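Each remark here refers to the structure printed beneath this line.
Subset of chains shown; positions unchanged.
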């Protein structure tokens, strides 16, 4: 079976879906790997490196995904659908709810499309959990970016030229990215407070030396059965805004990561709060993918609002291309390997992980929310 | 031999005994201690007799008896299997008690003693006989010559009271009348009391009883020392009597029981299982160690793998864990950290903490690298990790963690788990590891427990 | 009395793992009764006394020799794993 690794479509996208390490593993499983020339440049994987690992590097002009039984990508490019071989498979961050039309086309072409963000978060699938990998990268990078941006030190420093107080960092949303941000900010010497709707993360925050803002929400109110946060609304939401509002102006850095799966990210930082911040402060809004936790955030942009820098960049993982590609490639490889039987991809719908991550299969859209959204879209 | 000379040797023996017991406090010096005690004993035996004054018959008897005792004792002790050690101890102890009773018997036969000596003789007979028969029962139970379970029958209580009453009466009679039959009756009744004392005790309580009997034999030997006005006996016996009692109490404490409870528990029907053994949720018995016990395990280890988990993070124990590793390394132990990819609650959780504690990167091993090494590792020390060590992940398809690669800590020679309770971790499932025979638990908050462990290592 | 006191003092802080060997060692020590047994056997008169005396000496000797050897074997376990210190 042929696996294709195209170059990512996004201009700023430096990641690649499969690195040389991954190539080695999959070649070992019996696959033929085709890699588009220079696909790995952004991630510092050269063509020769790929070749040494056992892949065939395919020049720009030659067909690639057109001949592949399985196409791997990081971010999904809807334009690729037209080129895919009928009945082949596709794997990557498909963002199905954001690409409804393309999903329909995939189904129409009888393509088995796996969306990495849908891999269920069960213990066995941890090695395939690309969302966690990318969140880890983003959480780390968000703090490094903030430190590079802010005109202040993070650590406390007592010097002959006076004592520098430590930076105060507020982390909103202590999920995978938030926890990594806590750890990184603490490493750099900042005083870290973290805020979340799920009270169960208190212990986790403290296990990293952070301080948890306890505002007395119960687990039932905040958490769904899968451990994800529920949307908070009404009274609770305004209470939340009040708690955050009290803290934001006292902070030098705010890292916002609050997301609710399948919904717009909650607005947790208002314009008024930002106005209350000291000049030079920095907000990194990792929730920009979901519209942003700060109402001023412009996804994909860095803006200056009254001296406060609001970073809404979407390419944090891409900016760490070497390691984020490596992790993503590991995730993909583990996934493909788990489905491989005698050198071919064996799509076993009984398998919770396979079934959970499939969007289209056998000519149909099998991912319920996507199907519902598509149907609603058609009727409206 | 001049008496002063002999006295000096006896005092020397006594001192050697004391030093020996002191040396037994640490595993490093314990063997030397035992040797010293044996040396002291040899000295005492050597100087006891004025050989030139002994009748030839007696001399031959002595030589014969010594030879038989020594040779049989030596081979029994050498041949016995490691697992049969406890009953050996019981047996030897009983023989010691018997010897006391016999010595007392001869002394009684000699007659001509004053009141005080008579009382002492009667007492040492009673104690020696109880120790003898009790130990024999203990031996029989452990050797499975008879059922190991507590033997209780109705009327046992009444019988015991009667026996005790009889013993007291006979003692008075013996002292008052010096009659041989009374004496023999006393001997008999005491023997029965010893049997009745041990019969209702069983199972995990046996070591405590043996220790108690051991102490009794010491007391009996001390009493014999009074009769014979012999310092070596007095001091040696007294020493064993006292230290044996302390030891017994400590053993009870380690089991969270009182001595009364152990001894009379079965009688009054409220015997509990030993406190240290909890049956684990997945079957198997859980053994709990104190930090001091754990320290001894480490003292004998060449290689240790430290497996940190979320609990280490919660306890913020990373600094003391590093300190422990330093301590072990200073002892020449090879220390590695085994980091599971999903230990903790975020990717790299353990790395953050261990880096903070300045653990060198080259001591960190990931799952693939450490797993092949674990079977050769003496101790896997698991600190607040749970799911990542759960063997159910290997085979139990129903388990939520099925399919997750785990650290093969169960394959290490000893697997020591430090956590606060038997509570599950993130996945909410029991861990059968805790019930495995090579696993011991070190219950308590990770930071506090590891601190105590370091202290115990220092005290060793 | 002093002996008793010393006994208490010397024992009071033994790690639990050493309880069994320690018990075994004290067990061997109360074999000092061999001294008593020897004394009575040495001055024993008549076959009965001698017989009893022989019994006492054998018992005591078993106690002593067996006790020490068993203890030593137990303790072997702790020291077999010798390794170079650093």
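First chain written, first letter: the chains are A, B and C, and each begins at residue 1.
We adopt the following convention: contacts are C-beta pairs under 8 Å (C-beta built on N, C-alpha and C of every residue); 3 or more make two chains touch, one makes a residue touch a chain.
Since the structure is predicted, the reported quantities are computational estimates derived from the model, not experimental observations.
S.K.: List, for each labelled chain kind, its number of copies in the complete complex.
M.R.: A x2, B x2, C x2
By definition in this document, only the chains that are shown with their structure count from here on.
S.K.: Return the distance between the CA-based centres of chain A and chain B, expressed in whole Å.
M.R.: Roughly 58 Å, centre to centre.
S.K.: Between chain A and chain C, what is the gap in Å from one C-alpha centre to the other?
M.R.: A distance of 71 Å separates the two centres.
S.K.: Determine the centre-to-centre distance between chain B and chain C, using the mean Cα coordinates as centres, and give it in whole Å.
M.R.: Chain centres of chain B and chain C, defined by C-alpha means, are spaced 15 Å apart.
S.K.: Two or more other chains in contact with one residue: find those residues in chain A.
M.R.: Nothing qualifies.
S.K.: Two or more other chains touching the same residue: where does that happen in chain B?
M.R.: There are none in chain B.
S.K.: With touch defined as at the start, can you tell me which chain C residues reach chain B in the complex?
M.R.: Listed in rising order, the residues of chain C that touch chain B are 1, 3-8, 10-44, 48-50, 52-79, 81, 83-86.
S.K.: For the complex, which residues does chain B have touching chain C?
M.R.: Going by the criterion above, the answer is residues 13-14, 17-18, 20-22, 24-28, 30-31, 33-35, 37-38, 41, 44-45, 48-49, 53-54, 57-59, 61-62, 64-66, 68-70, 72-74, 76-78, 80, 82, 85-86, 88-89, 91-93, 95-96, 98-100, 102-103, 105-107, 109, 207, 210-211, 214-215, 217-218, 220-222, 224-225, 227-228, 230, 232-244, 246-247, 250-251, 254, 290, 292-293, 295-297, 299-302, 330-332, 378, 456.
S.K.: Quick one: in the complex, what on chain A touches chain B?
M.R.: Those residues of chain A that touch chain B are 122-124, 126-127, 132-133, 136, 176, 179-180, 183, 186-187, 203-204, 206-209.
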